[in-house]
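Only a single protein chain was left out; the remaining protein chains are all shown in position.
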Amino acid sequence: MILLQVIVSGLLMGSVYALFSSGLTLIWGMMNVVNFAHGDFVMLAMYVAFFAFTLLKVGPLLFVPLAAALLFMLGVVVYLGLVRHVVRGPPLAQILGTFGLALVLRYAAFWAFTANFVSLPDNLVGGTFDIGGLRIEASRLLGGVLALVITIGMHLILTRTALGSRLLAVSEDRSAAMLMGIRPDRMQAIAWGFGAASTGIAGALIALFFYISPTVGESLALVAFVVVCLGGFGSVPGALIAGLAIGVIEALSGYLIGAVYKDVLVYSLFLIVLWVRPRGLMGTS
Amino acid sequence: MKHWPIALAGFVAIAAWPLLVHDVFLQRVGALVLLAAISASAWNLIGGYAGQVSVGHSIYFGIGAYAALTLYTELGWPPIAGAPIGMVVSMLIAVVIGTPTFRLRGHYFSMATIAAAELARILASNWPLVGAAVGLMGPPRPRSVADLSFISPVPYHYLFLAALVALLGLTWAMQRSRMGYYLAAIRGGDRAASSLGVPVLRYKLYALLLSAAFTSLAGSLYAVMVGFIDPESALGILISVKMVIVAALGGAGTLFGPLVGAIILVPLEETTNALYGGSGTGITFIIYGAIIVFVARFQPGGIAEIWRKLTERRPTRVS
Partner (left out) sequence: MFLEARGIIKAFGSFRAVDGADLDVTEGEIVGLIGPNGAGKSTFFNCLAGDTQPTAGTIRFLDRDVTNATPEDHARFGLARTFQVPVTFEDMSVADNVMVGAFLRHRARAAARRVAEEVLDFTGLSALADTPARSLGTPGRKRLEIARALATEPRLLLLDEALAGLTPAEIRLAIELVRRIKARGITIVIVEHIMEVILSLAERAVVFHQGKVIAQGAPRAVVDDPAVVSAYLGHHMKRVRV
């Protein structure tokens, strides 16, 4: 029973992983750029949620969309101001660009918010459910289910809408897309907006049940890398499955061999995947 | 090389530095500049010359640092004796990280390096043999000269200078040899390089092995000088970040770029740390981050590129 409990909480965490990882995989698959600041975007969204609650007294119903909107704007600004330029440069510039951004965000957060951990009150979203003996906190349930729904929604936007096919056209063949009257620059800015908005929602949702600190983005970024590599680059369904899997693996290893080693297991898994299935477990060649 | 007179003048100035300034803080900054130049020049071999950007070089730095002090705490050897052992272990780890990821294109190598370095940091933080989260101390007072434990920074200055000269000499020779041309070709493009018979994987690995060995040496030298290490100061992600920034600001893939970067950034960091104390580290890294964003956005070639444009006549567009 405890094991089932652990698996369920792993799945709920995993669906949030899936959500922000699908933002990373979208950008990566579309323009072959890795956003090394992705985890720090999540961190910012967590602080947005925290301050929206403590300063503006607004609840999750408002601060989740607020974080999504703010991060969407951040994504677009980062694309227009930085990424658009560094992609034309050498590979070193591409990596340094977003890596430097990660440092600025992380240490600016340190400076502005101090290194102290903060968190939202436990009872922000009701108490704990008891479903057939399984005890699940309402905040985790809300976060997990909402993340799952939004990840699936993102997949549907990419595969079923005109906007999605335009985004896809740019990632397949930039110049052909231009001939069809699509402006790649605008599409890529939108992709960055979406990618960042996914961290906005995910960050605001994690903040419901997770501690908030300036460095929390570092380990979340690594989780996103693992998820994207496992799921295959550019694949949202892949990110969903891989995200859930990582959530469960983390929860189980935390329970069975100790919290310290759950990161060890996840990072080792990542390196092993790079060894044996470099294109991802579910990725196509 | 048309700029030998400038290089020679620079060398004389660096060699004379601790004799010219008598302030211990400034002498210490001088030694730390050289140490940062060693690790950034070592990073430069793989990240600059071969164009394979590692953001997890702290793993080799940490192995060197831990090798030095573990040998002291476990066997009572002088810490510097750990340097060659650290270099060998680092090269083995480099093979494990490099072999699979160099087959892949793009950012895989960069990401694998971060994950491996984080893994090493977590493992060291939980391994009692290497002091776990507390870390390790060197000899509290020198037992002999072999402990290389001095109060003044000056002996370290010359120790580091010797290591840096050896590394830059090797890099210079490498740059002019077939390997230098092959690495530049690999940086220019794997596909074209291999079409000309360049064994791409093998040369990336050579560069990483050299790079790992010298980064490890820098770690050992750091441990010898400071006499205390913990997982953050020897294996933290910021160690890796500093190497990348120092090299990129000065000019990745150039002989003197990392040294120039170190001359600019280390005094900056030491000054902010001195002014703001513990919180200075945070400010330092905001500045560091802003600098690399700026370099990436406007001048990916670093200072070396500006220098090149100033000293060479503008290349004219030809057929």
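As written, the chain order gives the labels A and B, with residue 1 at the start of each chain.
By our rule, a contact is a pair of C-beta atoms (placed from the backbone, for glycine too) under 8 Å apart; a residue touches a chain by one contact, two chains touch by 3 or more.
Just so you know, these numbers come straight off a predicted model, no measurement behind them.
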Chains shown that the absent chain touches, full complex: B
Selected residue (touches chain absent from view) among B:Leu161, B:Ala193, B:Ala207 or B:Val246: B:Ala193
From B:Tyr182, B:Tyr206 or B:Tyr288, residue that would touch the chain that is not displayed: B:Tyr182
Chain B, residues in touch with the chain not shown (by the definition above): 176-178, 181-182, 184-185, 187-189, 191-200, 253, 315-319
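Quick note on the criterion: only the chains that are shown with their structure count from here on.
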Where chain A and chain B are represented by their mean Cα positions, the distance between them in whole Å: 32
In the complex, chain B residues that touch chain A: 47-48, 51, 53, 55, 97, 100-101, 103-104, 106-108, 110-112, 114-116, 118-119, 122-123, 126, 237, 241, 244-245, 248, 252, 279, 282-283, 285-286, 288-297, 300
Residue ranges of chain A in contact with chain B within the complex: 32, 34, 36, 82, 85-86, 89-97, 99-108, 110-111, 218-219, 222, 225-226, 229, 260-261, 263-264, 267-268, 270-271, 274-275, 278
